[in-house]
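Left out: one protein chain. Kept in place: all the others.
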Amino acid sequence: MQSLTNRSKQVVKQELTFAEKIYLPAILNGMKITLRHFFKKKATISYPEVKRDFAPVYRGQHVLKRDENGAERCTACGLCALSCPAEAITMVAAERNKGEEKLYREEKYASTYEINMLRCIFCGLCEEACPKEAIFLTDRIVATSLNRSEMIYGKDKLVEGVNERIDISDRQTSEVIEFKRIRIFSITNCNCWN
Amino acid sequence: MGIVFRKEEMKDIQSASNVNIVQAPAGFEGPGFFATKLDHVVGLARKNSIWPLPFATSCCGIEFMATMASTYDLARFGSERLSFSPRQADLLMVMGTIAKKMGPVLRQVYEQMAEPRWVLSVGACASSGGIFDSYSVLQGIDHIIPVDVYVPGCPPRPEQILEGVMSIQTLIQNESLRRRNSPEYKQLLASYGIE
Amino acid sequence: MDKPTIDQVAEAINEKFGDAILSKEQQYDFTVITIDKSILVSLFRFLYDDERFQFRYLTTACGVHTPDQPKPFTMMYQLHSLVFNLRIRFKASTTLNDLQFDSLIPIFSSANWMEREAFDFYGIRFKGHPKMTRILNVEDMDYHPMRKEYPVEDLTRYDKDDTMFGRDKANFKKLN
Amino acid sequence: MESKPAIQEDNKQYTTLNLGPTHPATHGIFQNVLTMDGEIIVDSEPTIGYIHRAFEKLAEHKPFYQVTPLTDRLNYCSSPINNMGWHMTVEKLIGAELPKRVEYMRVIIMELARIADHLVCNSVIGVDTGAMTGFLYVFQWREDIYEIYEEICGARLTTNIGRIGGFERDFNETAWRKIKKLVTDLPAGLKEFEKLLVRNRIFMDRTIGCGPISAERALNYSFSGPNLRAAGVDYDVRVMNPYSSYQDFEFEIPIGKNGDTYDRFMVREEEMYQSMSIIRQAMEKIEKLQDKTSFHADIPSFYLPPKEDVYNNMEALIYHFKIVMGETDVLKGEVYHCVEGGNGELGFYLISDGGRQPFRLHFRRPCYIYYQAYREMIKGAFLSDAILTMSSMNVIAGELDA
Partner (left out) sequence: MSTYLLIKIIIIVSVFLISLVVAMYSTYAERKVAAFMQDRLGPNRAGPFGILQPMADGVKMFMKEEIIPNVSNKFLFILGPSLAMMTACMTSAVIPWGKGLTIGGNFYPIQATDVNIGILYIFGVVSIGVYGIMIGGWASNNKYSLLGALRASSQMISYEIAMGLSIIALIMMTGTLSVREIAEQQAGGHWNVFYQPFGFLIFIICAFAETNRAPFDLPECETELVGGYHTEYSSMKLGFYLFAEYINMFISSAVISTLYFGGYNMPFIGRFVTDPNWLSMIGTMFLFGKIFFFIFLFMWIRWTLPRFRYDQLMNLGWKILLPLAIANIFVTGMVMWWMGKLS
């Protein structure tokens, strides 16, 4: 076969020298390397005791955010469910009644919102699709389960607690954070968002 | 079907273990002190000597390699001796998509394993089919074999796989020695048509 | 040897197989020539042997199902002349009643599994293939899943609420 | 049935051995029924499809951007290459022009993926010869590459990295630092791994002459990638049909002589060094560029608008909805785009009928095509050779079975 490009480089040398033929030098060399590693510092992270830092953008368990007043941000537009390649997200939309303004930010909200964690492939497309800053993936890992039906996470597990906010600001671009800072400052004159 | 039986089985495990060890007085009838101690010791031993059979078909298998490798080191749990022969394995780790063509093979491997045996379903594909909601993929291996622990993720991080192994460990430690002979367990297997 | 252009190739083919060339079009960086399926083997043999072109690398081959065409089943072949770095695509179509092509295995060994895959997916048969059986799916599957009329889904699943996805099994056909 | 002339001719009693589908050496799942004369393989009958997942059918039912997670799972050892190959295919279809910076960033990611892929393959060759330790040394480097991916996209293995038109976000400082650290440290690590195996006579005896294939046969079987190069043909898509500005880089194409396991191993080793040199060049080029910020192309009908606009700008919100719902206009037509994947020419043949989903998407999966030759390659070899041949061909079940 003629050369197709002029960039080829022969890299294989199959002939053995005498030193290689008698096995021993290569064996001793290898043993030297393994012995050196024997006394080296170990690379292991003892997982349950020592935890490795995840990247700030790690795609782990989802969270449904509340806004600065504690109202749920999700407006049940269905974009996340639509963008999910695994079709793991199910939601039912409902109209907000009078007196529920504290609970739900928009006039429409998701009365049920379920993610099948066994279906989910953690691709992050739902986070990208959300126009309301409602769903984010976080750097927590999803717990294992003994039971398949337990793995369908409803709103009880997904929505963050009012007092246990989950900080996702690392995931957002600086432009978004800047934008939010200005807007919140101008509207509510408080910076208790997270 | 599968889910219902899993729940019953879990209750069985919990009642058999917790009650026996913590509350039941050591009497002449039923499991006495030595029996429960034996349960405990055997549980401890089994827990620390899980030999997994990695049934790695796809992506999760690569992540399992990472779990085996130096950074995470599954060996710390006494589980680095992979036994590719099902006879010698304690834990069937199903990692990756199980297609309908593969289903019977998986089942045969499970049947060949010696009791006591556990099954860890790693990743979305093994647990539920994941994104592969298609004509050729089995939608969850619990259609064909009983699963003890599900690990979500696609593929799960090594941390999650380790979590899965650890929950299998808790399960093993709390298991009564007689569970594998109990009618409930036989019924569970029968519901899958095994034996 | 001078590097021939893809138009020269097309011309040479036209000269030799004029009647059987149905159309020639340019799809992005590819010249696509639609041919009658009867000349498949002789055409490929010609391109393989001809020293001017040396198309000796079968890049890929696959089936396509276009239900609204008069000849709904198409085989797509892509050849590559490594020496001159030329790529060309051929298409040949047929009807459901005459679902058979000539096998390319005598020219390209790699055609073997590609053809088996086309059989598995579309039911296209290949004359002269030594082992025309399913390759990816289970042997006892009774349909060819890549045809457009079959759904992608496994219809036995129970753990998903279909209403949100517009994937009601009843109106599946309508949506796709 | 295919004929088995050897059996009829000499009336010998052969044993059949069922290699797979759950054999430890079939990394991934496929079956080979071997007809054996003692330890020598007379014939084999491969069966595949054990993890057939219907990629092509699924892709016909998903909007373009949702196909990316599918491509992740084709060759899961080097998923970023698959992702970007797919993105480039769609970009070719819609005629998008990418800024140089994005293309160089893609080159970096793809070369990282190539290193990751070759690391697995070569260390697994080591494992199959019985040298487990090298595998574990090498996997620590792969862990570093995982960290880089994680920093950039948030996942380790099935990355879903990048979007049609670029990346979802710019590389951060940590990512740049980690990439730089990797390309400085990895050569020493690789050298150490090589010392364990490459000139060790036991390893050489095992691999030289094991599963050889000639250049002619390899081409006839449509081999590509390192396996073809090991047979001595310097075919590389990056050079023959440059994409993503590969023409700007200086690198060599390592080739072998006999196409045996040792050659494949050595070609992959050398390719990793070449990849590192490409990454270094790309980083230099990015630093020299005027453009310091762009990480995506300007294609508003495919690339999602920035979030701050979505939150308060009606027009952006409408575009956002249109893109996510897949309602943007796509041209009709068919494109073929190929990239040099971890295993060779990874091609995407896409027919678009203007709808939200591909009308037909065919993956040219290098594994699937060259694994056919396995039967021919192991004829007359030892059982041990068969296993080494398989692992040195780097057959990835996900890619093989689609």
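Think of it as A, B, C and D in the order they're written, each chain with its own count starting at 1.
Here, a contact is a pair of C-beta atoms (placed from the backbone, for glycine too) under 8 Å apart; a residue touches a chain by one contact, two chains touch by 3 or more.
Values in this document were obtained by computation on a predicted structure and should not be read as measured data.
The hidden chain, counted over the whole complex, makes contact with A, B, D. Looking at B:Glu63, B:Asp90 or B:Asp142, the residue that reaches the missing chain in the full complex is B:Asp90. When the full complex is taken into account, the listed residue touching the unshown chain is D:Tyr137, out of D:Trp86, D:Tyr137 or D:Tyr235. Not every partner is drawn; the one left out touches chain A at residues 27, 30-31, 33-35, 37-38, 40, 42-44, 46.
Listed by residue number, the positions of chain B touching the unshown chain are 41-42, 44-49, 70, 73, 75-78, 80-85, 87-88, 90, 114-116, 177. Where chain D meets the chain that is not shown, the touching residues are 15, 17-18, 23-25, 39, 126-133, 136-137, 140, 196-197, 200, 202-203, 205-206, 382-385, 387.
In this section, only the chains that are shown with their structure count from here on.
Of the two chain pairs examined here, B-C and A-D, it is A-D that is joined by more C-beta pairs in contact. Separation between the centroids of chain A and chain D, computed from CA atoms only, is 24 Å. Averaged C-alpha coordinates give centres for chain A and chain B that are 27 Å from one another. Counting partners per residue, chain A has 4, 43, 85-87, 116, 119, 121-123, 148 as the residues that reach two or more other chains.
Touching of two or more other chains is recorded for residues 49, 52, 54, 57-58, 69-70, 137, 140, 158, 219, 233, 235, 240, 401 of chain D. Listed in rising order, the residues of chain D touching chain B in the complex are 21-24, 27-29, 49-54, 57-58, 69-70, 72-73, 76-77, 120, 135-137, 139-140, 142-143, 146, 156-158, 397-398, 401. Interface of chain A with chain B (complex): residues 42-48, 51-52, 85-87, 116-123, 141-149, 151. Note for the complex: chain A touches chain D at residues 1, 3-5, 7-12, 14, 16, 20-23, 26-27, 29-30, 33-34, 37, 43, 54-55, 57-59, 79, 82-83, 85-86, 121-125, 128-129, 131-133, 137, 172-173, 175-176, 178-180, 183.
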